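Below is the structure I would like to discuss, written out as structure tokens.
One protein chain is absent from this view; the other protein chains keep their places.
And then chain A:
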């Protein structure tokens, strides 16, 4: 394999994996041994090896979410050794390589924990609360018709850059998973500030932040206490400044919108 290290020794690992039959079942940690894991594998490939072993033994494979396996879809959400997406900063689980671990290690793998993210099965959680928050206001209105010219609306480069940084959020939920308060404010703030920074977002500027925050509260996420675990664990580096922008947008929308309800 190109780029692989021929001297890398295969590893044997002990996995402590959260197993839970369904949403209402009582779950628990189950121990597994995996052998001959290449350091060049991704964490998800290592779990694939475990699941093939389990299938061969006639056991139920471990359910976990994954899709793109290249850090863009935000579905490979695992709490590994006490950290969201594992100990490496700036990575999703699919971007985490087994070379970050050592032969003989014990690795504990749990699902995201938050009331608003119920466990579907094993390591797979239901993050549809995020979808409902987006539906409440994470969109813009555009006219259909002819394609507008690119760059028709002038946007200063630094504003465009900051909006783009906020737009890189992949909605994985690591912010919620690592927050002591299970707060979704880093996620919501990335969406709100991205659209508040750009002129295209101004049509719904006030109703967006009012509705998204209302939905966030309704889903049962906690309130931010500015601890900063979320930004430290975010795989794409969404900054806490977005939460300040969210607070500002919320306060000014509440003070000036025509919405009396």
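Assume a residue touches a chain if its C-beta (ideal position, glycine included) is under 8 Å from a C-beta of that chain, and two chains touch if they have at least 3 such contacts; residues count from 1.
Here is the rule we go by: contacts and distances are computed from a predicted model.
Of the names listed as "ATP-binding cassette domain-containing protein", "Succinate dehydrogenase / fumarate reductase cytochrome b subunit", "Transport permease protein" or "ABC transporter membrane spanning protein", the one that matches the UniProt record for the absent chain is "Succinate dehydrogenase / fumarate reductase cytochrome b subunit". Checked against the full complex, the one of A:19, A:69 or A:113 touching the unshown chain is A:113. Only one of the listed residues, A:199, A:220 or A:237, touches the absent chain: A:220.
The chain not shown here touches chain A at positions 16, 18, 27, 29, 79, 81-83, 87, 108, 110, 113-116, 178, 180-183, 185, 213-214, 216-217, 220-229, 232-233, 240-241, 243-251, 254, 259-261.
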